[in-house]
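Structure record follows, encoded as structure tokens.
Only a single protein chain was left out; the remaining protein chains are all shown in position.
The letters A, B and C name the chains in turn, as written, and every chain counts its residues from 1.
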């Protein structure tokens, strides 16, 4: 849609119409008392609206279509491609199906013994998928970077433990892939490839991970609006891979004075995203809050908001962990979380309206 | 706490210590390998840290104490003044007690008939307190400003309807007071005085409303961190009125691209605030999301987060309303919300840990 | 403008058109390949778009007009009411005219001697208007609140000093008015009434200060977009008072990790606002940065951005000040700032394009 300035001339309007036609779209001009508005008829996503905004006489040029299409419910409905929610298979588990899915495990794999001990305990209390970080994104180059930093051999060893733990305790496994050169190696060992919040905008990584034809868990960048989050999921879908699990993990806090959580957990986004796309969305209260004492309530709240599952960092002894100790809970606490979430899910599952 | 620059001299350190003593506090100097840190011993809230930051040799000066005290659990525990949660009475209702409290009613009172019809219907489905806007804060001077804009007589008439509706349907009533000159009039007719988000920083209003000795519902400003929200609640408590009901109603959205909710509903703040203060906190999903189709899930999520109640805008025919029609639900929908929330509350009430 | 859902029926479109007509506007329906868009013909500012968003079949409803009109260049041009920039008189000074205007003085008036000493020194180095805080808005009830907190007599005494200093050193004077009950008193003594950032949303205060028919300096709230800032200036203009000086003073910082300034100084807003309105806009680098060592560069940058003047907190001995010591500069430093700004202004004044 192009909005002309009040003082725009007929020639300026005609010029905008001519430009629209160049893109293969049609123009619909409506003259108002105060200004003229030109509607675009056709696929607006092909257009660079900033181009139109520079034309003489133009006040504003903006997209009315959404910038994503392949993953949108609106388009899907038209072609009856996907139902209400896409069911994504990983090993023996379905995400987006009738059951809540819990992904648990340590923030970072520190050793085989640590990983197996945690894997066993989270399985026991009801977790479905095992997580464990190998290539850790960190703010400071001076912090511990995960075993992935010990050269490719160190990384492969950690990956093999993860794979083995998954086999032993019958859980599909997931880890984060942080750069293009890690893709092949990670794909060999895991069931789900995670793209972290900081890499959400890395379109080369998205495109190349998509080609592995494995389910992908895509975390929302802490600076991304919902619109942009879905636009980058579209990069994956554009490669023909729609097995995308979205994950809300907190956005930048804003406000004068101090805040008491690491990020702002945007739970309304969980509900709103489910109205836009058929892709399932889960939530990560561990990173969103950074506070162990908020995990119970925030997990319950995320399920009440309609999340299809949760990713929760778990450790048998949080204060021993080298990374993110502050936000991990114990397997016993995880059990309480899972139990409460399952009961809330039963209460509201049939009542949600999309 | 004062952190000195690496290159600070002994004289500069001595000068800072001298300044600290002027305020009646003691200084505790610890010299590190890289820099010297000076701790303050005494009530830091008396101090203007920006003053210290200008002194020669100082790198950073910051408060370690919280800027609030009267309403903090930490101070309260020491003197055993308040328990886990303060119980606030309004008419026959207790906020912060064993039961969830639902405040419902129209965004804006448009007429007596409209108000009574809504009051009757929300009471029937389980609401406890009746709300209705009279003095409406609006972004544009050209929008409808509520009946409060029809001179004092118009305002008083609307207030009397609200009072009468409360009597008839046995609900305490609440409305917003937007300026100091409205305080006396509003206090005559309502059980709870509301201070809206936009006025949260208006310390004169807070102080003067506090003196009316009625319960006050204080909404968080959309640009306020938790710290600052509680600091302004402290202005009310400083007048001797601790009957303060806090209300989370959404903060400024942040993120590239478009967001799909009016504000970001900060539910982790609900949980975190309950760990800082004994004051009860409720949530307002109507203003936070601005979307009728998100109210059900966000209400359930707020209760799961630990809110003591909800404020929800309700109208028998939302599309007839002159203000905020987009976010109102019908009494039937309110019933579903209340039922689901009550059941979630029963599930988790005993499991929250503060 | 109303955008209908792809699946909207003819009846739904017809219903929206009917609703538009109720408001006295005309509707212009254009049917696209993917969806139907309905343009509004008439004054959109009368309309509550949230109302339309609730109607069946509607995807989005939004304003295309600006929410302000009386202060906009676009409307002004049509009626040739105002030129490029409105010239506002205060005593012997013109803001928005050919000369840069510097407002200087202490953050807070602490005594007569302090005020006169500062007044004399800022006049000597080229300041035009004298500022001094009496009613101080503070985050913590436990901090020093200004002499205005010493009852009405204390406030009036401080106001009389300010007035007297203005007379003696031939400078119009300005102070902040924080609440409605202070208006009459403040108006008796000052030439310009300041409404602080925290009160920008207080429409009752704006309306009542406007009626005093004195120039008003309106600071942008730290959580307000440009659009909203101008909408609240419109509240003043709606009372018939267009002597409004806008002031950019920093918005909420956003970003992971620590920031090194108190607020984000939004200098592009200074330039952009000058394209929207004929009202002059100045900038306040003291509050925006909170750092004395950034004042010189940020003052120069603000003038380069096109500001009509600056407000700078000044003190002969910043570290003695009780409030905001960290951001004040000395009269000698002010001289350097004024000199550099004047030279930059000469360089670029003729080159700005609006």
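We take it that a contact is a pair of C-beta atoms (placed from the backbone, for glycine too) under 8 Å apart; a residue touches a chain by one contact, two chains touch by 3 or more.
The structure presented is a predicted model; accordingly, all values stated were derived computationally and were not measured.
Enquirer: Which listed residue, A:67, A:126 or A:154, touches the chain dropped from view?
Expert: Considering all chains, including the one not shown, the answer is A:67.
Enquirer: Can you say which of A:86, A:123 or A:178 touches the chain missing from this structure?
Expert: Once the missing chain is taken into account, the touching residue is A:178.
Enquirer: Can you work out which residue in A:7, A:81, A:184 or A:204 touches the chain that's missing from view?
Expert: Residue touching the chain left out of view: A:204.
Enquirer: Going by the contact rule already stated, which one of C:20, C:38 or C:251 would touch the omitted chain in the full complex?
Expert: Hidden-chain contact among the options goes to C:251.
Enquirer: Which parts of chain C face the unshown chain closely enough to count as touching?
Expert: With respect to the unshown chain, the touching residues of chain C are 67, 223-229, 231, 251-261, 264-269, 271-273, 275-276, 288-289, 291, 293-294, 296-298, 300-306, 336, 340, 343-344, 347-348, 351-353.
Enquirer: Can you list, in ascending order, the chain A residues touching the missing chain?
Expert: 45-46, 48, 50-51, 53-55, 67-69, 137-144, 178-182, 198-199, 201-205, 221-223, 228, 231-232, 234-235, 238, 252, 254, 290, 292, 318-319, 321-328
Enquirer: Against the chain that's been left off, what residues of chain B make contact? List them.
Expert: The missing chain touches chain B at positions 1, 3, 5-7, 28, 30, 32-35, 37, 39-43, 60, 64-65, 74, 77-78, 139, 222-223, 252, 254-257.
Throughout what follows, only the chains that are shown with their structure count from here on.
Enquirer: From chain B, which chain is the farthest off, judged by mean CA positions?
Expert: If we average the C-alpha coordinates per chain, A ends up farthest from chain B.
Enquirer: Name the chain with the Cα centroid closest to the overall protein Cα centroid.
Expert: Closest to the centre of all protein C-alpha atoms: chain B.
Enquirer: So, what's the distance in Å between the C-alpha centres of chain C and chain A?
Expert: 39
Enquirer: Between chain A and chain B, what is the separation of their C-alpha centroids in Å?
Expert: 31
Enquirer: Whole-Å distance, chain B centre to chain C centre, using C-alpha means?
Expert: 26
Enquirer: Touching at least two other chains at once: which residues of chain B meet that condition?
Expert: Touching at least two other chains: 67, 223, 228, 231, 252, 254.
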